[in-house]
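Left out: one protein chain. Kept in place: all the others.
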Amino acid sequence: MKPPPFEYHAPRSLPEAAKLLAELPDAKLIAGGQSLMPMLNFRFIAPSHLIDLNGIGELSYIRKSTDTVAIGAMTRQRDLELSSIVAAQLPVMREAVGYIGHVQTRNRGTIGGSLCHLDPAAELPAIAMAYDAEVDTVSIRGVRTMTMADFPAGYMTPRITADEIVKEVRLTAWHGRHSCAFEEFARRRGDFAIVSVVVLLSAGPDNRITRVALTLAGIGVAPMRISNAERLLLGKLPTTAAFEEAAAVCSTAEASEDPYASAAYRKYLIRTLTLRALNRAAQRLTAAR
Amino acid sequence: MERVPFVGQPIPRLEDDRLVRGHGQFVDDLAFPDTLEAAFVRSPHAHARILAIDAAAARAVPGVTAIFTLADLSPLLRNERLPLQFRNSQLPLNITPYVLAKTEVAFVGEIVAIVIAESRYVAEDAVTLVDVTYEPLPVVADCAKALEPGAPLVHLERPNNLIAEFTQAYGDIAGAFAQAPHQATLRLKQHRGGAHPIEGRGVVAVIDETENRLTVWTSTQLVHEARAFLMTLLGLDENRLRVVAPDVGGGFGAKFVLYPEEVAVAVSCLRLRRPIKWIEDRREHFLAAIQERDQYWQIEVAFEDDGTLLGIRGSLIHDQGAYTLQGVNLPFNASSAVPGPYVLPAYELRVYVAETNKVPTIPVRGAGYPEGTFAMERALDCIAQTLQFDRAEVRRRNLVPASKMPYTVPLRTRGESLIVLDSGDYPRCQRQALDAINYSTFRERQRRAHSEGRFLGIGVANGVKGTGRGPFECAIVRIGRSGQISVYTAAMCMGQGIKTALAQICADQLGLRPDDIAVVTGDTAVISHGFGGFASRQTVTAGSAVHLAAIAVREKAVLIASHILSTPVQDLEVRGGRIYKRTLPTEGLTLRELAEAMSGVPGYALPADFEPALESLQYFKPTGLAYSMASHAVEVEVDIATCNVRIVRYVAVNDAGRIINPMIAEGQIIGGIAHGIGNALFEWMGYDEQAQPITTTFGDYLLPGAMEVPVIETFFHESVSPLNPLGVKGVGELGCVPAAAAILSAVEDALASFHIHITETPLTPNRLFALMFGDQPAVLQSGQSPSRT
Partner (left out) sequence: MEHTHKVAITVNGQEREVAVPARLTLADLLRHHLHLTGTHLGCEHGVCGACTVLVDGAAVRSCLMLAVQAHGTKVETVESLSSLGALHPLQEAFMKHHALQCGFCTPGILMTLVAFLRDSRGVTAEAVRDALSGNLCRCTGYQNIVNAVLHAADHMPK
């Protein structure tokens, strides 16, 4: 299983990379390589050119500003796992990153790569969705920003053109008293999730839910926010009954089917994981008082 | 002072130092000058005619040396098909694969052409450019469907897809069912699974022009068999062909056969006169390395009011795959393993061996015994459920008691000997397993957990494994003129520590330490005959041969020393590399000096009635299989909200006879159980309706990882086998035999309130969900008994 031949380019800056991507026919970007290299080794793809982003230091950063945390596309998943900014500002990302593959994967894998690969069950796209992220892309035509909600165009297809490079993802941190929980179900430690659920939760002094973000991954072609379940929870007390109602709504989402997990089983898992995530988030909220 | 023998000690392994340093020499680590690398053009269709092969564009790729099809290699082959590994006049002709496909491909991955280039990278480039024109043909994707009237043919030239049919039977089965107060029917499906050693297959063929000899280095479990078949195919004799195994990174059955790929590489080497290397990648292992199963079982069990077995009868449809490489050993083993450690008065199983358009099947670790055991254990659980008896108690009532050993099961092994459970105390092993897992207090723990909304379950299963298969194994023990003690044997290393075990056995007889002894295995150049590593045979056969050879050498050495030292034999001690007078230790000879003397060196007169050389070649021919036994008790927790099964505790009581090295034996058990966990819960080798493999990566086909295998608590009960001078039994596969049965019995117990019946392996959460909340899927596709089409 050896990769097919390609011409290799290692730009040192983002403008250089953008120029190469615009000019070279049939080119692919390589970031962490944890998704791309298997595809090359299996010869599922055979690009004529490979543009390596690993030499562009300016693409790797984690910066906190007032409302957001900006993360450069080439930031390694392992750095997200160990970052004190992520732990403080984006706690559910901190919780989820440990589920991405294994340490070996996370030492190379990047947030940009994960977003662009857009596996339906991947953790980072779901986290970005949960945090109402914005994604910046760069090309020779300039910078473009889109919301994470707009980012997925279809199954494993981000809404970016062939000459665009994802540069940064900005996640909007939650302030004030809030809690979060991440739940995923996978067959073995480190496997791709079958489904996962991300919950962010805020409540007022009366303990009624003031804000909730409910994101499902693995059920459809891309992670999705379940806004009708979120609306259901607003203003309610964080009781199991309320959560069961929300979980039931989540499990009505249309689910994909494959030889490993039927649609019915996926929905069943979603229901379980949504309930567990909401309960855990609620317990953490109480504990944080 | 009596010396503590090495046999029975958990000494560290001789194999380890180089392996742990990364200095192992596995087949891809071998480097010969001017080596070319091979890749194969493989069929993308499960069944098709080959209309044309156009390699022109591929040949033009820079760095490509040659591309061969069967037509190109035929002039160098005595036969276009591989020989059948286990000769069997009952089987039709022409059921083995071609060296490269001829006019018809019969499974996805079958090799059609070999591409030889300066590197694997370039060879793979060229493979993509070989243009093969296929005419797709109807596909047989299921072994039960293969036997239905009107089923398509797996091979166009055959009359039907049934290549063998036989019955295992004894006792009055009709009578057993006629008088039975109870009967139950079970339909089981045991799914295909792979061997997947972490090192795949690989071969390097090298011609030594000076020696005029072809050497084939191959990651194999059987160098002598491989050489025998290659000699037949290539028309070479023993002086012209050497087959050697380098370090082998696991076998588990996948390397227990000579493959078309190995032959194609060897022939290509003869043709090109340059070293050629082929290293299988994981995708190729998924497509073209042997697998085990599918099997459809339909059995009825007849039993008494007290839960004792009266009889089992039924049918087994076995998926042979597209070709037969060995014979019907796998379904034979599976069908003869059903009685297991139990008293089964009557038995009748009609076995149908069907071809399908999938990769061939042969034994993987367990070799059919797990399948037969699964059937019996499910039947026993069925009895327990029907009568509302405790499942362990039902087993206890049916286990062969110690007083009945040796116990004859009126079935024959493939070697034609009767199945005789030679030694053991099976009820005691089960008792020990139950005690260790606190079986008696489990119901209370289960009730408490249930009141908390948790679902715990417990399962018990027993199995036996016939080990030490013949016809023989041999060993040479030699004290060389250098003084080096060497053991040469056809035994094969693949990680199971056989070198250390053999060194321990030899050391004890010669008064040495194991690391004084060089054990040389897996090379046809050092010993002329033998069979290799499979079916848990080597400790028994090679071990006994080494034992006998070492004794013969010691006896000869002592006789010579007695002559040279003018001392009676009984007054001599053999220890520490010397033979000396017990009463005067300073007066003696080193083994090296003795070897020198026996080499005819002037200074030591060679006595007239002594044969030269201090060495002995011994064969050990087993008269019957030595049966090891295991009793597993497993506690599981089922998370009904996700249908995930977690193993809470795993206890395995093992009787593998006298244990040469307890540390190694325990390692074999744990490894076998890990594989059993895979068979039970994870390893589904999936195909679609067109016999296209679905699970072709390690992301889809799931081997258990460190978080999925729990701590295994092992206990050993050593019942000395009377069948060999060491009293040993094989242990390599034992862990695998009852594992799936025990685990799935525990899951059923955990979910008793859901009234599910687990009839299929592996049990994935997806499948468990369907069992708990949906319709049980039909297992047998046809309602009728299978028949010839």
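In this document, chain identifiers A and B correspond to the written order of the chains, with residue numbering beginning at 1 in each.
Basically, contacts are C-beta pairs under 8 Å (C-beta built on N, C-alpha and C of every residue); 3 or more make two chains touch, one makes a residue touch a chain.
Computed from a predicted structure; not experimentally measured.
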Chain not shown: contacting residue from A:Leu29, A:Leu50 or A:Leu269: A:Leu50
Absent-chain contact - pick from A:Pro11, A:Gly72 or A:Gly101: A:Gly101
Option from B:Gly699, B:Pro722 or B:Gly774 whose C-beta touches the chain left out: B:Gly699
Residue ranges of subunit A at the interface with the undisplayed chain: 1-8, 10, 30, 33-34, 37-38, 40-42, 50, 52, 54, 78, 101-105, 107-108, 188-190
Subunit B residues that touch the omitted chain in the full complex: 10, 12-13, 15-17, 19-26, 28-29, 31, 62-63, 121, 196-200, 247-250, 252, 279, 281-282, 494-497, 663-664, 666-667, 670-671, 673-675, 697-699, 703, 705-707, 709, 711-712
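Rule of thumb we're sticking to: only the chains that are shown with their structure count from here on.
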Cα-centroid distance, subunit A relative to subunit B, in whole angstrom: 44
Partner subunit A, residues of subunit B touching it in the complex: 120-121, 124-125, 128, 281-283, 641-644, 682, 686, 694-695, 697, 699-700, 702, 704-708, 764-766, 769-770, 773-774
In the complex with subunit B, residue positions of subunit A that touch it: 1-5, 38, 42-43, 185, 187-192, 259-262, 264-265, 268-269, 272-273, 276
